[in-house]
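Below you'll find the structure, written out as structure tokens, and then a few comments.
Let's look at chain A:
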Amino acid sequence: MTTIAETRSKSLLYLENVSVSFDGFKALNALSFVVEPGELRAIIGPNGAGKTTMMDIITGKTRPDTGTVLFEDAIDLTKRDEADIAQLGIGRKFQKPTVFESHTVWDNLELALNRSRGVFATLFYTLTGEDRARIEEILETIRLTHRKDELAANLSHGQKQWLEIGMLLAQEPKLLLVDEPVAGMTDAETAETAILLREIAKTRSVVVVEHDMGFIRDLGVKVTCLAEGSVLAEGSIDFVSSDPKVIENYLGR
Partner candidate 1 sequence: MITGFVLRALDGKIVVAIGILLAIAVLVPALNLLVPAGSAFHIPTYAVSLFGKYLCYALLALALDLVWGYCGILSLGHGAFFALGGYAMGMYLMRQIGSRGVYGDPVLPDFMVFLNWKELPWFWYGFDMFPFAMLMVLVVPGLLAFLFGWFAFRSRVNGVYLSIITQAMTYALMLAFFRNDMGFGGNNGLTDYKDILGFSVQAPGTRNVLFAMSAIMLALCLLIASAIVRSKFGKVLVGVRDAESRVRFLGFRVENIKLFTFVVSAMMAGIAGALFVPQVGIINPGEFAPANSIEVVVWTAVGGRGTLIGPIIGAVLVNAGKSFFTGAFPEFWLYALGGLFIAVTLFLPKGIVGTIQHGWHARTERKAAAEREKGEDADMMPQAAE
Partner candidate 2 sequence: MKISVKLGGVLLAAALSTTAFHGAFAQEDTIKIGVLHSLSGTMAISETTLKDAMLMLVEEQNKKGGVLGKQIEAVVVDPASDWPLFAEKARQLISQDKVAAVFGCWTSSSRKSVLPVFEELNSILFYPVQYEGEESSRNIFYTGAAPNQQAIPAVDYLMETEGVERWVLAGTDYVYPQTTNKILKAYLMSKGVAEDDIMINYTPFGHSDWQTIVTDIKNFGSAGKKTAVVSTINGDANVPFYKELANQGVKAEDIPVVAFSVGEEELAGLDTAPLVGHLAAWNYFQSVDSEANAEFIEQWHAFTGNDKRVTNDPMEAAYIGFNAWVKAVEAAGTTDTDAVLDTIIGVTVPNLSGGYATVMPNHHITKPVLIGEIQADGQFEVVQETPAVVGDEWSDYLPDSKDLIADWRKPMECGNFNVATGKCGGKGS
């Protein structure tokens, strides 16, 4: 068994006793949660278990009432805002795919590229060969090369999900938070996505929130089950799904 200190120092993301409540309702209740570098982690849990709130806290959208949130054991995320955190290398994909509908696929990726994001830098930015190469590479990864010049608005739901993931890749994050990536996807797309995510996880840590157990099995990774704002069980999918508390709390229904 490793001591807390060690886990902390090894961790990429470290949450301890994080609590937050909205008008009395405890969304997170002394949640502790650790992600190691290069880890692919799945999170399951009933609605209102606090999955999205947790992501909000990690990405600086919500401030916790109490608790520590550390990135790479050094940076206190509770003191930073979204932009900061994103630049630190934490990318986030929303439940509802949010891409820039009125931009082309290409522009979406160009905007996401991890380049200086200052006002004047962007004003006078001109596309370099290297950037072009990078974008094309991502287009390959997310299988959208053939539609790069179309408005994102015209993509199918699944393609939008991928485009969003692609944008996260362009950000070159160390940690990727993915909220329900396969919601509303065809089985084919779902399988594709699983492969895509494992591929991505080779180079960086990924946290996936998902309801789709099948998909989680496809991923075949360590699973954390949240309920009422704290961790219920953690371990392999089979271990977790056999846990009585989990069954009663989540799978049961």
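A word on the picks: all candidates are chains of the complex that A comes from, given by their letters.
Everything that follows uses one rule, which is that a residue touches a chain if its C-beta (ideal position, glycine included) is under 8 Å from a C-beta of that chain, and two chains touch if they have at least 3 such contacts; residues count from 1.
All values derive from a computational prediction rather than experimental measurement.
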Candidate number, among 1 or 2, whose chain touches chain A in this complex: 1
Chain A to candidate 1 touching residues, read off their complex: 59, 61, 81-83, 86-87, 91-92, 94, 98-103, 107, 110-112, 114, 117-119, 122-126, 150, 153-157, 167, 171
